[in-house]
Every structure is written in structure tokens, then in C-alpha cells.
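Below is one structure, written out as C-alpha cells; the observations come after it.
A single protein chain has been omitted from the complex, and every remaining protein chain is retained in its original position.
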Amino acid sequence: MNWMTTIFYFFGAITVLSALGILFTRNVLHATFLLMLSFFSVAGIYVLGNASFIGVTQLLIYVGGILILMVFGLMLTTKLNGKALVTENHNRLIGVLLGTVFFSILSYIIIFSANFEMLKSNKTLPENAVEFIGINLMSNYLIPFEIAAILLLVALIGAAVISEKRKEKQE
Amino acid sequence: MITLQHFLIIGISLFSIGLTTVIIKKNAILVLLGIELMLNGANVNLIGFSTNDPQIQGQIFSLFVIVVAAAEAVVALAIVVRVYQYFNTSNVDEPKELKG
Partner (left out) sequence: MSNETASFGEILIYLIGGIVFISGGLFTAWIIRPKRPNEEKLTTYESGEDPLGGAWGQVNIRFYVIALIFLLFEVEIVFLFPWATVFGREELIEATDGLWGWVALSEMFVFIFILALGLAYAWRKGYLEWDKPEIKPSDFKGPVPTEKYNAINHKYSKFTSEQPKK
């Protein structure tokens, strides 16, 4: 076991433990911060998987953007009674059952029955992934790239219209 | 040596935890957190598979997944905020009428 694997296990343990913490905590704000920890260590896993650009993107968009938005949404949907914001659980049995069954079936397949030998190849990854992604975005993935812009535009307009103050309907 | 199985185990752990969170939590924000966890699990899988791919299609695909997740979170949170302003609750099972 070399040090790369050790770091991978470290990040993986942080990811899974903080995700489990989201499942078990009742405080919604604690859940949000645990999710931040989880995203951080997922970024570390991306970097260990030779995808450093995706790792940095994860930090930028998830940790810096989506979580900020989540905290805003949290603060917009709280009652101001000065107590900690807690949530309740429902469907506990079916949820835990489904998650456990899903996890055990898939991990059984991955560890014992699936054969990934065909994927093992001695092909080398591109030397500079950022440049590779840039060239591909401008050539092979040009249409998805522009459609992503349109999707973001539609999401912005839709969200702004939905969350707008409608005074005449409130009264 | 980090093998593909390592990535896949992390991916399915995140996915199943996210699935359980979506099912058992009452607060709508926590349901959204569960969805983000599931998307992250899928992304970890993509990154794991793209470690063997000289075209790194998995990385580019997960880049688009992150962008779509951003759009999804934006719209979903806007809906949650609207529902809160209308029904004065953010629990997912309390608003029972569709007519606004």
C-alpha cells in the first residue's frame, strides 16, 4: 500500500462518513456543512483519479456555488423562533431497506462478479487534461457546450421568475 | 494501487446514502442535498472509468453533469422557496393541494 492509496482511503472515509452524518443528523444546518466536507473530499478523490480539472470545478461550483445557494435557501425557509433547525424522518424502514439492498447488490456485483479486465490497458492519459478538455469543448463537444449555455439561461430566467415577489397574490 | 473498484465502491456508497436521504427526510432542502449526493456518486463512477480512457470522455461528461446539477439546484431551490412562501412550510409531505 503506497501513500497514494492511503490518501485515497483517507478521502474516501471522510466522504462516506460525512455523507452518513447527513443521514443521521437532525439539524439541517449541520447537514449542509457535512455536505461541504463530503464535497471537499470528493474533490480530493477526483484529483487522485487524474481528473484535477474536475476536482477544481467541483470546488468552484459545488462548494463555492451550490452550497452557498443551499444555505440561502435554508435561511429563506426557516421560521424565526430562535431554535435550531431540525427535521424529522419518515418512511424510515423502506428508505433504509432500499438503500441497503441497493448498496449490497451493487457492491456484490462490483467486487465478485463484474470483470473489468478488458478495461485495463496501457494507454496513456493525455498529458495536459485542461488543454485536452479545451480542444474537445471547441471541437467534439461544441453543441453540448452551447446547449449548456442555453440551459443555464433558461434555469436563471425560470428561477428568477419563480422566486420573484408576487405581492398581489400574497394578500 | 488505486483500482477501479475503489472508485466504484465510493460511488455506490454515495449513491445509496443519497437515495436513503431522499426517501427518509422530510425537509425539502435535505431532499435536495440527497439528490446532490447521488449526482456526486455518479460523477465518481465516471471519473473512475475515465482513468482507463485516453479520450477522458468521463471527465468531460462529469463536467456537464456538474453544470446541469447547478441548473437543477437553482430551479429546485426557487420552487422550495416559493412553496415555503405559499404554504409556510418546507416539509415535503405537508403541501397536499396542487391548486395555487
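Order of writing sets the labels: A and B. Residues in every chain begin at 1.
The definition used in the following text is that a residue touches a chain if its C-beta (ideal position, glycine included) is under 8 Å from a C-beta of that chain, and two chains touch if they have at least 3 such contacts.
Note that this is a predicted model, so its numbers are computed, not measured.
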{"item": "Full-complex contact with the absent chain, from A:S18, A:N50 or A:T87", "value": "A:N50"}
{"item": "Sole contact to the chain not displayed, among A:V16, A:M36, A:L98 or A:L137", "value": "A:L137"}
{"item": "Touch criterion as defined above, residue of A:L17, A:I94, A:I109 or A:A160 at the omitted chain", "value": "A:A160"}
{"item": "For chain B, residues in touch with the removed chain", "value": "63, 66-67, 70, 74, 77-78, 81"}
{"item": "Chain A, residues in touch with the chain not shown (by the definition above)", "value": "4, 7, 44, 47-48, 50, 52-53, 55, 57, 60-61, 64-66, 68-69, 72-73, 75-76, 78, 80, 82, 85, 125, 127-131, 133-135, 137-138, 142, 145-146, 148-150, 152-153, 155-157, 159-160, 163-165"}
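Here, only the chains that are shown with their structure count from here on.
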{"item": "CA centroid of chain A to CA centroid of chain B, Å", "value": "6"}
{"item": "Touching residues (chain side chain A, partner chain B) in the complex", "value": "2, 4-5, 8, 12, 15-16, 19-20, 22-23, 28, 31-32, 35, 38-39, 42, 45-46, 48-51, 53-54, 57-58, 61-62, 65-66, 69-70, 72-74, 76-77, 87-92, 94-96, 98-100, 102-103, 106-107, 110-111, 116, 119-121, 123-126, 129, 132-133, 136-137, 141, 144, 148, 151-152, 154-156, 158-160, 162-163, 170"}
{"item": "Chain A-facing residues of chain B, complex", "value": "1-2, 4-10, 12-21, 23-30, 32-34, 36-37, 40, 43-44, 47-54, 56, 58-60, 62-64, 66-75, 77-82, 84-85, 90-91, 93"}
